[in-house]
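A single protein chain has been omitted; all remaining protein chains appear in their positions.
Letters A and B mark the chains as written, and numbering starts fresh at 1 in each.
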Amino acid sequence: MEKIKQNALVKKVGFNRIVLICVLLLMYLAFCILTGGAFFGISRITNALNYAYFLGFLSLGVTFVIATGGIDFSIGPVMFCCALVSGYSLTTYGVPMALSLIMSVLIGVLFGTFNGYLVAYWKVPPFIVSMASMNIAKGIAAVFTKTQSVSWPQASAEGGWYRNFVNMNGFPVGLVVFLVVAVICAIVLNQTKWGRYILCLGSNEEAVRLSGVNVKRWKMLAYIICGTLVGIASIYFVAAYTTVQPGYGDQYNNEAIAGCVMGGTSMVGGLASISGTVIGVFIISLLQQGILALGFTKEYQYIITGLIVIAAVYADVSARRRKN
Amino acid sequence: MVKKRAFGKLKGREVMVLGIIVAMVILFSFLSPTFRTYPTLVSVLDNSYYITLMALGVTFPLITGGVDLSIGTGLVSYALIGGYLIIHMDMPVGVGILACIGMGLLIGVFNGVLVAVMDLPPFLATLCTCMITRGLGPALCGGFGVSWPSALSESGTFRKIFKFTTAGGTVVPIGIIFIVILVLIMSYVLNHTRVGRYTIAIGSNKEATRLAGVNVKFYHMLAYIISGLFAGLAGVAYAATYATIYPGAGAGFELDAIGGAIVGGVSASGGVGSIVGAFLGVIVICLMKVGLPFIGLQANWQQIFTGIVLIAAVLVDVVKKKK
Partner (left out) sequence: MGEVILTMKDIDKSFPGVHALDHVDLEVRKGEVLALMGENGAGKSTLMKVLTGIYKKDSGTITYEGKEVEFKNTREAQDAGIVIVHQELNMLGHLTVAQNLFIGREFKKGIQIDDKRMNEEAKKLFDRLNVSIDPKETMSNLTVGKQQMCEIAKAVSFDAKVIIFDEPSAALTESEIEEMFKIIRDLKKKDIAMVYISHRMDEIKVITDRVTVMRDGTYVGTLITEECTKEDIINMMVGRVIYEDPKTESAVPKDAPVVLKVEHLNAGKMVQDVSFELHKGEILGFSGLMGAGRTETARALFGADPKESGDIYINGQKVTINTPQDAVDYGLGYLSEDRKRYGIVVQKTVAQNTTMAFMKNFMKGIFIDKKKETDVAKEYVDALATKTPSVEQLVVNLSGGNQQKVVVAKWLARNSDILIFDEPTRGIDVGAKNEIYKLMNKLVAEGKSIIMISSEMTEILRMSDRIVVMCEGKKTGELDIAEATQENIMNLATREIA
């Protein structure tokens, strides 16, 4: 075991990541066998992935927030708020598609800024901010749409081109976009000042402050990045599902956080891995769809995801305790 | 003397919230004549029962400096299971009610173990249980909604605890009596028993409490058990008020309760809080819920206002602490 850990290649990729990839592959294999090949083949995989991208963006976003040692569980409802408000504008007020998409992202940014400002500058506990903005997002969406669900255009309809973001003539555009965004996120987190400060302040905010760094600004930035990605996620959500209903979205919080925590991002902050999050999200998505494919209802998804997050967080907590 | 301190004297925050309630009632009544009617009062109370019960329970984890986010989806889940037993398994209503409360207790223990024994961050641990309870009810009951026995049927007597219709057709919301009794009991528990004392002590300074020889793990866990128990009771109240339980509902209910508690002066950072305050805070939330449509605003404005009020309430504490 120790020998494997010392191997140069293993060290480079990271032992935990290799374990995660193995888990992913084994799960895939298991589901292929159990479902009699429901996931087997490229087209089936990409088809399954269509419903996973939005979760991926959410997970990437919340990774930044968790890296600062905070939490944001308003992301699901905020994503719905983005999709509902811009979708309603599109269908009812005739706002052009391109503008609606931009609007989606902007609403996400707005919520991110709001959350970040309250957490960083006013020192309101993140979980209170999350609760409040979850409520506000749901309220705004419901008020704006008069509590009606919104259906974005079908692929064949006018303005249906946005669905090409997910899949164009069988080519998985969504996968490419998701991976590109993930790479950008990884670069931001590891290669830029932004990411450096976000990670450092998640580890030891006071030491960073005493180094003459404006920690509030960087902390807020993490929430803004998260909000932006939530906005993008909303586009991928409607592109996959078209219909959005006000009052929902909560369940995606957990799934997104699950992907993040499974990927090795620590709840106490300072330790985050984008590649881990990506693999984590794939595992969660596979699990979600595998459960359905096996004939279980989505209720089992909730229960299993909940238990997995608990296990992942417990592993994180006990690993830290052992170190101390 | 002790009694007087507990029930007779309201704290500053409680008086303030009471003032807000009065102001809201006056404002709504002024703007809308239909608000000033008896059915509206009944409607406010109907809306408040399950939220108040949740708030009574969740105040305990909040005072320890934690939170319980699982109560909302929890209560729907428990009511679903209870109703399933009555309707589909032909169990007596009593068993259904007990099952509802029992499930709440069970999840409370689960949360307590996660937070107090395994040391997980409370908001994350209970966010997970929130998801789990959301799936649990439908998973156990086949994913369909259930209707608890109607008030008119023989086995619907339990609903009369909350609302009683006289021969003349007048509705008497006697549930409020039941609620007030529970408020008094929990206020007593918080202020005059070791359970309450150590709950406050843990929220105030956990380490010092441990050094004083208190079994901190046990009392910390107990806070979550109380929260679970009251989520179970809230499930019964919800079933009694709304009869039909839809699977998957309940997300966001917890925010009304936690928001109410925090508006009522329970500190988000622990150590401070009163049951009466939490109760009054819930009334504020329910007034918004019921009252806003009367002044021409959609009911969902309540959610937006709740969010804003929640942050405002916490900001008041933050600013106070800065001073």
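As a convention for this text, contacts are C-beta pairs under 8 Å (C-beta built on N, C-alpha and C of every residue); 3 or more make two chains touch, one makes a residue touch a chain.
All of these numbers come straight from a predicted model, not from anything done at the bench.
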| item | value |
| --- | --- |
| For the chain not depicted, the shown chains it touches | A, B |
| Residue in contact with the excluded chain [from A:21, A:38, A:213 or A:293] | A:213 |
| Touch criterion as defined above, residue of B:17, B:103 or B:201 at the omitted chain | B:201 |
| Residue numbers in chain B that touch the chain omitted from display | 1-2, 188, 192-194, 197, 200-201, 203-205, 208-209, 211-214, 271-272 |
| Chain A residues that touch the omitted chain in the full complex | 187, 191-193, 196-197, 199-200, 203-204, 206-214, 270-271 |
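Quick note on the criterion: only the chains that are shown with their structure count from here on.
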| item | value |
| --- | --- |
| Of chain A, residues touching chain B in the complex | 71, 73, 118, 122-125, 127-129, 131-136, 138-140, 142-143, 146-147, 246-248, 250-251, 253-254, 257, 267, 297-303, 305-307, 309-310, 313-314, 317, 321 |
| Footprint of chain A on chain B - complex, ascending | 67, 114, 118-121, 123-125, 127-132, 134-139, 143, 247, 251-252, 255, 258-259, 262, 268-269, 298, 300-308, 310-311, 314-315, 318 |
